[in-house]
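Chains shown are a subset, placed as in the full complex.
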Amino acid sequence: MSAAGTGGARPLRLHPDRLLPTGAEERSVAREILAAMSALPLVSPHGHLDARLFLDDAPFADPSHLLVTSDHYVVRLLHSQGVALSDLGVARVDDQVDNGVGGRPDGRAIWHHLCRHWGALAGTPSRLWLEHELHELFGVREVPSRATADSTYDTVARALATDALRPRALYRRFGLEVLTTTDSPLDDLAVHDALAADPSWTGRILPTFRPDEVVDPAPASFAAKVARLGEVAGIDTSGYAGYVAALESRREAFAARGATATDHGVPVRSTERLGASAVEAVFSRLLAGTATPAEQEAFRGHMLDEMARMACDDGLVMQLHVGVVRDYDPATHARYGSDVGQDFSVATEYTTTLRPLLSRYGDSAALTLVLYTVDETVYSREIGPLVSYFPALRAGAPWWFLDAPDAMGRAFDALGETAGIANMAGFVDDTRSLCGIGARHDVARRAAAGYLARLVCEHRLEIEEATELGRGFAYDRPKAIFKV
Amino acid sequence: MSAAGTGGARPLRLHPDRLLPTGAEERSVAREILAAMSALPLVSPHGHLDARLFLDDAPFADPSHLLVTSDHYVVRLLHSQGVALSDLGVARVDDQVDNGVGGRPDGRAIWHHLCRHWGALAGTPSRLWLEHELHELFGVREVPSRATADSTYDTVARALATDALRPRALYRRFGLEVLTTTDSPLDDLAVHDALAADPSWTGRILPTFRPDEVVDPAPASFAAKVARLGEVAGIDTSGYAGYVAALESRREAFAARGATATDHGVPVRSTERLGASAVEAVFSRLLAGTATPAEQEAFRGHMLDEMARMACDDGLVMQLHVGVVRDYDPATHARYGSDVGQDFSVATEYTTTLRPLLSRYGDSAALTLVLYTVDETVYSREIGPLVSYFPALRAGAPWWFLDAPDAMGRAFDALGETAGIANMAGFVDDTRSLCGIGARHDVARRAAAGYLARLVCEHRLEIEEATELGRGFAYDRPKAIFKV
């Protein structure tokens, strides 16, 4: 396959004023605020990278696997254009080849899908992130298209072969100061231990305690997971007290490896505690597989409260990521597993759901609870009012589908007035894409600069305070709130 | 009644930059994008005009019936100011005269209501559409007011008497390439046939299959409608199998007349299929009038799935218009019937509702399903994420109360980032107002140009791609997605 001629290709540009306000006055102020943020290191207190990346520090092999197949944002957009998941390299759970026409697609074939449907990314943050990565990391200077599919693939592939694009080099290049992973209580954190023990590694990678699989009793695997939790913790989890002790023990083990936070994505409709004997009885039925859906629901709510109680004890910052229906089509999930783009958001409720929990712990100086949402109606209606009263609460960065410049702008508008800017936790990239970290922080900083510049030009803030708030958004507040 | 003097009347103007962004840079780019759209024909793949208009091609008789009485957007705004429906010429179902003070209002009296309450339209899209129509079609150059009520009425009446404002002339004048109606399966489409057989007619008017009245079992008339469906299709509909066959037969008849789409407005809360014997039993009880509300609900969900199944077979594009409580006040409905302005929107849910249907057909290349909403929270939370994954889905144009420039801007902002611009179906006018078609497309194109211009000025798109996307919005995408 020969490289296509690129004489007629549109140039790929990265304008220095991209995403800034378009009015001259606001743009000028935004540039000044952005400049103050740009000098700061990146902190990444919530994300989904695998720590092994940094332990192995192996070069990334293939442009398509890196930038397409493993990025469920891109996968979903290409799938929406009719490209089969298998044609994008998404692996089957059973590791069988899904592609009737001749084995797994090679990287170049996947890249052609991306280039052919480059227009389908117009307007999306994935387009912004990819443009940024292609331009800044890989040196691509042509807009991807059918005509430039081969030449851009080759350019990226060449760059990937260099040491400058290996994981540790990227960590340094992005100016990362700390990066967190998200980990199961069943994980023994051996990779984190090995990384900590590696004298050649100077970065900081911290685990985050995500107990969903051992606190959500809905899946049939619950009892097995609880048993496994007991093994990992060395504590008998056949009764509720042991189960709680095992969770506490695993939290302690995470904290000992530097974890500062937990993360919770289990759906909850209430945070009422169950009484001691009731929870013991429900837990038994859950392990026996005889509990009702209502009991499962009640248990999930109870356990979120239990987690808040533990957080008050051990100081781990609690994050709440609810409101997503994951693995939507069961058949696709059975074939391809999770994180292939078929997760969708639903209406979210915090005010009444969290009332019991916040009545108990909301005033506690020992708790920090960061609320996220993919339902943006919750910003001005619930998160803003709640975080502007309870000292334990902070508003999390716009999450998932809302991690995009216009959506961030709406979140700033909605939260700034109700929550106060100071009650926003600042940006987290929440990404599975190492190469995309720089781009994601860049987009977020530009969005923040634009918002603050508008407040300055509307004479709601002086430039000095706006610049401080910008620095706080980009660096000080995430560091302080997530205790990293 | 003498024409009022108009010496002091404010001039009615139509500014060439109306609705474009107000910043100089964005406005300039928007003009360029708009210019590219303005050269394109109109396509109208969803609307509510009566095909008979074009068969008869009779001149419109009266300004008020045309621009007020038959436009439920205008009727509701004037009613909100305290004008009785009867005083606006809205006919009683029983055709009795409702107006105690002396018979039906004449057109001039209705027009006076409009002019007296012209201020009540300020800010609304109806104001924009009417100004556009008055200025462009009727040559009115004064702002409607008490003082200009007679003179503007006369100006419009004079224009209506000319051949230039007869239906076929308007079709040509607007540059319409295709226009669709919305029709019941019980309609024999004789008017469409007659129009197709008319050698003097060169336009293209296609029916759309809207089966609501034969798939919603809630009204008492359901059994009679199903029986009538059987007669029209020539198939016994007393059992479920025959009922389905009759629906399929009518779809085929519609497709044979050029229909490319169906439309569905029946409320649904789930799209779970009923089993074969269950649906047969429920259908019997529905015909017998003994089904429970829960069974009606289940049947509606089942039938939406059934319609998706049929769409995969016959290729008709499926449109979903849910979330409206129609005929709100039963007494007003009993007296005046439907479409008199008393339809209101409610919270809409798509993610969980459509899960069964999309799990079955969402990946099918044979299905196109266009989702509309009057609950704009659904854009970023549900429609955007869903259409950016499922190849069968596209995001419909802002509907009804949201068919307005600011609301369109919000929809572009919310959908552009999650769905990608390419997954938006483009504009449909969805109107009952022939005269308003030009104005509606003009407003929508300006809103699109403004959105795209912002992306250009924020350096998120190059002008060339933005212009292509603008053309796609106005012409290419509606043509392709609705297969017209």
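The chains carry the letters A and B, assigned in the order they are written, with residues numbered from 1 in each.
One rule holds for everything that comes next: a contact is a pair of C-beta atoms (placed from the backbone, for glycine too) under 8 Å apart; a residue touches a chain by one contact, two chains touch by 3 or more.
Nothing here was measured: the structure is a model prediction, and the numbers come from that model.
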Assembly size in copies, with 2 chains present: 3
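Quick note on the criterion: only the chains that are shown with their structure count from here on.
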Angle of rotation relating chain A to chain B [CA atoms, steps of 5 degrees]: 120
Rounded Å distance, chain A centre to chain B centre (Cα mean): 40
Of chain B, residues touching chain A in the complex: 23, 25-26, 347, 349, 351-352, 355, 358-359, 362-363, 365, 377, 380-382, 384-391, 393, 413-414, 416-418, 420-423, 454-455, 457-462, 464-465, 468-469
Complex interface listing, chain A residues touching chain B: 10, 13, 15, 17-20, 22-23, 76-77, 79-82, 119-125, 127-128, 325, 328-332, 341-347, 374-377, 401-402, 404-407, 410
